[in-house]
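Working notes, structure below.
With one protein chain withheld, the remaining protein chains of the complex are depicted in position.
And now, chain A:
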Amino acid sequence: MKRFRTSASAFTLAASTALSVVGATLPAFANDKLVELSQSEENWPMTGKSYKAQNYSKATQINTENVKNLRPAWAFSTGVLHGHEGTPLVIGDRMYVHAAFPNPTFALDLNEPGKILWQHKPKQAPTARAVACCDVVNRGLAYWPGDGKTPSLILKTQLDGHIVALNADTGEEFWKMENSDIKVGSTLTIAPYVIKDTVLVGSSGAELGVRGYVTAYDVKTGAQKWRAYATGPDEDIKLAKDFNMANPHYGQKGLGTNKTWEGDAWKIGGGTNWGWYAFDPDTNLFYYGSGNPAPWNETMRPGDNKWTMTIWGRDIDTGEAKFGYQKTPHDEWDYAGVNVMMLSEQEDKTGKMRKLLTHPDRNGIVYTLDREDGTLVSADKLDDTVNWVKQVDLKTGIPVRDPEFATRMDHKATEICPSAMGYHNQGHDSYDPEKKLFFMGINHICMDWEPFQLPYRAGQFFVGATLWMYPGPKGDRQNYEGLGQIKAYNAISGKYAWEKMEKFSVWGGTLATAGDLVFYGTLDGFIKARNSKTGELLWKYRLPSGVIGHPMTYTHKGTQYVAIYYGVGGWPGVGLVFDLNDPTAGLGAVGAFKNLANYTQMGGGVQVFALNGKNPYDDVNIGEWTGKAN
């Protein structure tokens, strides 16, 4: 253990040096403190750890040599079942834990994790559950460091559509606003995201015909700063004057209404954003993807359906879009384009240093764009079995569709890859800037699809398709296993350094560390560590339930910990969670994951690991009752 302590203190020293350098060179933003916090390995202050959303830690205490000694340190049950997505936040001595509906929040004391410092348990209308498409999940919390006048805040979303700011010290509600109305099928599962003094809130409900929007609130008062829609008139979509100036062939003005939609269909056109964000202080742009158009029945909404399925770069202060690239024009497969955005700086094939954004999409393509102007740099298949598209033309930006795998009314399409669950879904992946590798949790699921006509009634489901899903060509279609993959990818060369199959989809995402490790959780209830250079499986641990969140790591008092939520659910878990048997139920997921219940049951909690299980209770007297206070 002495060896670990030495490396930890060397690391802490390096981190504090880095901190002072950052403090000296960064422009003076009000959220500098959040940038500073994210530089230290003692904190995990936002989804993705830092604004680059790399899920990458420089900590090396746990590494390929000693990961076999990783053991549970302590655990915490949230008292809630259903899918536990996202990851806890750690700031200083505290861990903030969130959970599925009814979305309680807990603050734990890292010096004595058995102590719940405060808990926030909202009262929500149970009817919110009825309009959640894909389990009652929630992807996480956000943190605002305070400014001396206003206390530091924890920001949370609730399934019933509220965005709430809590005093980070006491858990008391500071303000609470209505963002989404469950009466029209609009819910919230996305994690809030803090940039400067603004908190961003996305939207859910495309399966109920909800027109998507992203909203910015003043983090101190809850006042709405701006709101930008995914479809409709340009002023609603908030396009900058120079929108797509660098790439006019992506399309520019006037495309959100009747040029790419028929009639008023854009008003119920989907395009919700419930994925993840990233931010670049230099461009002042934040990045995210809009979701699928509604309904799933493509014949009912002719047109490109802009700007659903789009990678956006928006100014955080004005909300105006500088660029928008539509990945899947006129979606026919529910490839909701909300997936993770990971930022990096790399040399392109010509040797030019580029500021990049890499995004593994539901449609089976991993896109890399120049994040300053939206120019396409690469668009590679996540797996060679992707068949709806022949290739993405980098010059035109157009996906060249294979009509054989299109969907349409009065026709049952078969063997489409990926399925509606995508070759990649909501998992938040990682990027190792040293190795220039993205570690991606991938799905290997294909489908048959048959649409049907249906009316739109606000508050009711508006899907209009029956799906049958099953393992992809590399899986075992007899036994319904081999539904996932994990791969290491270089965005410039387009090459995969390694690829490994998994029994089930790698749904929750990945964490990379400078200890040459990549961690991830599995639906069948394991946390695993692989050598990030070779993909070799080095360690795993059997958790109480399957995982749909991503691991995180932090160093507390010189010890590096790895934490992960357990609690299976989400879309792959709906059969298990709601006890469904019809293979087409759960939007087709029940059939694909019919074997999951043989490996896991529901749960809900956070499990923390350290080398040899070192933890605050190694001193057995910590947390003991020592008699009455006076």
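For the reader, a short list of remarks on this structure follows.
Here is the rule we use: a residue touches a chain if its C-beta (ideal position, glycine included) is under 8 Å from a C-beta of that chain, and two chains touch if they have at least 3 such contacts; residues count from 1.
As a working rule, contacts and distances are computed from a predicted model.
Note on the omitted subunit: UniProt lists it as "Methanol dehydrogenase [cytochrome c] subunit 2", one of the names in "Methanol dehydrogenase [cytochrome c] subunit 2", "Phenylacetic acid degradation protein", "Light-independent protochlorophyllide reductase subunit B" or "Na(+)/H(+) antiporter subunit B".
Remark: the omitted chain is touched by one listed residue; of A:T127, A:Q453, A:S493 or A:T534 this is A:Q453. Annotation: of A:D242, A:D264, A:D282 or A:D317, A:D264 touches the absent chain (contact as defined above).
Check A:A59, A:L89, A:L159 or A:V210 against the missing chain and you find that the one touching it is A:V210. Between the chain not shown and the residues A:P45, A:G86, A:G202 or A:G251, the one that touches is A:G251.
Chain A meets the missing chain through residues 173-179, 181, 183-184, 186, 210-211, 213, 218, 221-224, 227, 248-252, 255, 259-260, 262-265, 267-268, 299-304, 306, 326, 329-330, 393, 396, 398-403, 406, 408-411, 453, 455-458.
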